[in-house]
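Of the protein chains in this complex, all but one are displayed in their positions.
Each chain carries a letter (A and B) given by its place in the written order, and its residues are counted from 1.
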Amino acid sequence: MTKNSKIVLGIIVLVIVIWGGYTMLRQKAGAPTAPATTEPIKIGLVAPMTGEGASYGEAAFGGAMLAVKEINDAGGINGRKVELIVEDDRCSSAGANAINKLVNVDKVTAIVGPVCSSSAGPGVPIAQSAGTPVILIGASAPDLTKVGDYIFRNYPSDALQGKFAADFVYNTLGKRKTAVIFVKNDWGQGIRNVFIERYKQLGGEIVYDEGVLQDATDLRTQITKAKAANPEVLYFPVYPQNGVAGLKQIKQLGLTATVVGGDAFIEESILKLPEAEGVLIMEGKTNNPDDFQAKVKQVSNKSINIITPYAYDAVKIFAKVIEKVGTDQKAIRDELARTVYRYSIAVPVVEFDANGDLKVAEVAVKVIQGGKTVEYIR
Amino acid sequence: MEYLIHLAILFTVYAMLGVSLNLVVGYTGLLSLTHAAFYGIGSYTTAILLTQSGVDFFPSVVLGIILTLIASFLIGLVLSKFRDDYYALGSFGFNAIAFAVFLNWQNLTRGPLGIPGISKPELFGIDFSNNFNFLMLVLAFLGLVYLASRFIVNSSFGRVLKSIREDEEAIQVFGYNTLYFKLAVFMIGAGMAAIAGSFFASYITFIDPSGFTLMESVFILVIIILGGLANLRGSVLGALFLILLPEILRFVGFPSSVAAQMRQLVYGLILILLMLYRPQGLLGEYKI
Partner (left out) sequence: MDILPQLIVNIIIAGAIYALVALGFNLIYGATKFFNLAHGVIAAVGGYAVFYFAKTLGWNVYLAVIIGVLLAGIAGYGLDKFVYLPLRKRKASNMVLLVASLGAFTAIQAVIAILFTSQFKTLSYSVGTQRIFEIFDGVITQTQLIILMSVALITAGLILLLYKTRFGKAVRAMSDDEEVAKIVGINTNRIIGRIFFIGSAIAGLAGILVGFDTGIEPTMGLGLLLKGVIASIIGGVGNIYGGVMGAFLLGFVENFGIWKISGEWKDAIAFALLIVFLLFRPKGIMNK
């Protein structure tokens, strides 16, 4: 038995190693038979395709694939098709592996993503030293764009959303006592930090402030504590899985404060939740979201959420830039720094500042009504 | 080539983790699932020192080892009261607590925002941002760790460890203070894990709590079970296999919308198959 099983095992391992190694070598040996001008342009996508963040990876994939399809259907970039190479980063330091492969093995022209800061943190320096332009599509930790001049981000950094929310709650809503429940990851922590700093600066009072773990679905005790602090507003930047459970529990427990959520709430499971009626959300101003969503659904039947339009935009921005200056990475970077892109789905206009972050990102306040978001009117 | 060097560096880090865990699990029979916590302490010590103060890499490694020794002493003391499965669960618990500390002690670790911008070591003016040089350095340390482990395993100290694994009460009858031995090997293993952590932090330049979860401890355990318990070469081989496998799978073509999940599926199936057909691991002789 042991001899046979060794053989079987050996064959399995050998097959995989040979298959993988062969494909790897074949890609490295590279020289394609087609002349360089008709060879596809490779753009990498790094996102969490498995693990806890997988719904964001799927969303990024959907947006990116739609963009690629539209570009290719229209004839490609200067006659060359775009090839999207997707790598999983499991929302962890495996992002370094993913970016390393894309940069050194696939030799992509540009990279879209990552979504998670835990992946971007280790991965982005690799792209920077290799001179591969990156547009982050999430990964809101402020320091990431400071890594270098090849790193851009079309997702508004935490500093924006948190500050806007604080201004909104204090000035527009006129509320002075706010409770905060946030999700304990780079996105939630970042936004919460900025919100609290700004809100206190304005003169508001934070009556309760606590985090929940990313996979938490039992927020009852936190909500009970928040309720006891008598807040006028609950600022609730959490992920959909926390939000769905949390919003239900908020209704069940009778917390009547106005609920203000982050842009992560722009997701089907929250919008369609009966208990989400009346919840305010911060949203980057989007154009035709429903139309857009329908188109994405045709390309990918997986999760669609806030990341989808950013991934779409990032691919489209690269395409436009490459169309103008070609595939020289330094030229792409220079052009990106100058670009003013007005066809974005996710934000009104994309223009990068000296760090590579969005110069202007408008945040709008919407209300959830009847399964979708509508303009908030005082 | 760069990609392979990158993988090689990761492999070396995990080989260190595997070898050090094997001392505790394979040779002494203590089912420890705390290793990621010590790995984390080493990483965070180096990260914090290198970004906040002027301390150099190598002194930070030393400090990381010291902190880990203290932590492992305390944790090991508590754990020594447990046996077998309970030991595993208790150690798992300490890992969960350590993770919570990494995540919530914001003032020190910046929590989920992580610590970016960790610099490379400085030694005789060699440029370690050149990954090949870094690989040589970390390989050298793997060599040291490996040799130290081999020395321990082949010494009389090591023989006592194996006896503890086989029958702790029997050897206590002979007058050996097994607590001392168990604690010592636990601390040694932890210290080595801290070294691995320091190198990881410096190489990857950014660390956050996500690298030190419960599943990370499970991953290191899988490395040594796969490689063969009580076999140091096996741990190295196991690390090689488990680092390379997901990367090789990146090249196996699946339709891109489901590719990553398909790879996870294959990964899981391979684990099952390996256990079915080679439960003692690739090079192992010892099955507990």
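One rule holds for everything that comes next: a contact is a pair of C-beta atoms (placed from the backbone, for glycine too) under 8 Å apart; a residue touches a chain by one contact, two chains touch by 3 or more.
These numbers were taken from a predicted model, which means no experiment stands behind them.
Q: In the whole complex, not just what's shown, which of B:131, B:149, B:163 or B:264 touches the removed chain?
A: B:264
Q: Of the residues A:41, A:54 or A:191, which one touches the chain left out of the display?
A: If we include the chain that is not displayed, A:54 is the one touching it.
Q: Could you tell me which of B:40, B:90 or B:158 touches the chain that is not displayed?
A: Touching the chain that is not displayed is residue B:90.
Q: Extract the touching residues of chain A with respect to the undisplayed chain.
A: With respect to the unshown chain, the touching residues of chain A are 50-52, 54-55, 57-58, 184, 210-213, 215-222, 224-225, 227-228, 240-241, 244-245, 248, 251-254, 267-269, 273-275, 301-303, 305.
Q: Could you list which residues of chain B touch the chain missing from the display?
A: Chain B touches the missing chain through residues 31, 78, 81-82, 85-86, 88-90, 92-94, 96-97, 99-101, 103-104, 214, 218, 221-222, 225-226, 229, 258, 261-262, 264-265, 267-272, 274-276, 279, 287-288.
Convention: only the chains that are shown with their structure count from here on.
Q: Could you pull out which chain B residues touch chain A in their complex?
A: 1-3, 6-7, 10, 103-104, 111-114, 116-117, 129, 204-208, 210-211, 245-253, 256-257, 259-261, 263-264, 270, 273-274, 276-278
Q: For chain A, which residues are in contact with chain B within the complex?
A: That would be residues 5-6, 8-9, 12, 16-17, 19-21, 23-24, 27, 49-50, 54, 57, 61, 65, 84, 86-88, 91-94, 96-98, 100-101, 103-105, 117-118, 121-122, 125-126, 129-130, 141, 143-144, 147, 184-186, 188-190, 211, 300, 302 of chain A.
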